[in-house]
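The other protein chains are all here in position, but one chain of the complex has been omitted.
And now, chain A:
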Amino acid sequence: MAVPKRKMSRSNTRARRSQWKAKPVQLVECSNRACKAKKPQHVACPECGQYAGRQVVEPA
């Protein structure tokens, strides 16, 4: 089995981990003109519960 030859330095560990970045979630406005809440695309609106003019889920 392959094993590390050297201990990885704190610097190298931290340099690698500095690339772990969170991106903001991309949101669009709800197509229901009465709602216009920000929501993920292609998903029933969690505020008004509508998708493409149809009531799909109960509003939160």
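Brief remarks on what is shown
Assume contacts are C-beta pairs under 8 Å (C-beta built on N, C-alpha and C of every residue); 3 or more make two chains touch, one makes a residue touch a chain; residues count from 1.
The working rule: contacts and distances are computed from a predicted model.
When the unshown chain is looked up in UniProt, the name that turns up among "Formate dehydrogenase, cytochrome b556(Fdo) subunit", "Large ribosomal subunit protein bL17", "FUSC family protein" or "Stage III sporulation protein AE" is "Large ribosomal subunit protein bL17". Residues of chain A in contact with the chain left out of this view: 32-34, 40, 42-44, 46, 50-51, 53-57.
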